[in-house]
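Complex shown without one protein chain; remaining protein chains in place.
Here is chain A:
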Amino acid sequence: MSEQAPRELPEPGPPAAPQGRVLAAVAAGGALGALARYGALVLWPGGGGFPWTVFFVNVSGCALIGVLMVLTVERGRVTHPLVRPFLGVGVLGGFTTFSTYASGVSDLLVRQEALTGLAYAAATVVAALGAVWAAAAGTRTWLDRSDRGSRGSRGEGRAA
């Protein structure tokens, strides 16, 4: 049943589900994601300098969306139409934040901590992209391996 023909670019567009339910799922996920981020900031408020908590929130959220998008849009392993609105757009979108990141960089620049500000700006971009890439690649490899495993017999598939 799952002939995974490589699809076209998975467009970050809306999945097919009634609009009201999608919005409700996005809102519920957004509330949870924002709360989780707030909780992390309450637990680890930091004290000026490099905003490590926001950094780790954003990087971990990027890793998780890499896994989620491969499982849903790319490979169709999870097909419920509300999974992506709830977990992707809602929870992970609400958990990670661009505004707090930009504001953190701006604060550091205004406080004449330009080096830390630039390091924070660049490190977040590099770590976030690295995380989403590694998580997506890892999930693809894992799915490919489990496919090969379930297809069964040894001695098969060593053609190349």
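Everything below uses one rule, namely that a contact is a pair of C-beta atoms (placed from the backbone, for glycine too) under 8 Å apart; a residue touches a chain by one contact, two chains touch by 3 or more; residues count from 1.
Here is the rule we go by: contacts and distances are computed from a predicted model.
Peer 1: From the names "Fluoride-specific ion channel FluC", "ABC transporter", "Response regulator" or "Protocatechuate 3,4-dioxygenase subunit beta", which one matches the UniProt record for the unseen chain?
Peer 2: "Fluoride-specific ion channel FluC"
Peer 1: For the chain that got dropped from the picture, name the residues of chain A it touches.
Peer 2: Within chain A, the residues touching the omitted chain are 9-14, 22-23, 26-35, 37-38, 41, 58, 61-62, 64-66, 69, 85, 88-90, 92-103, 105-106, 110, 121, 124-125, 128-129, 131-133, 136.
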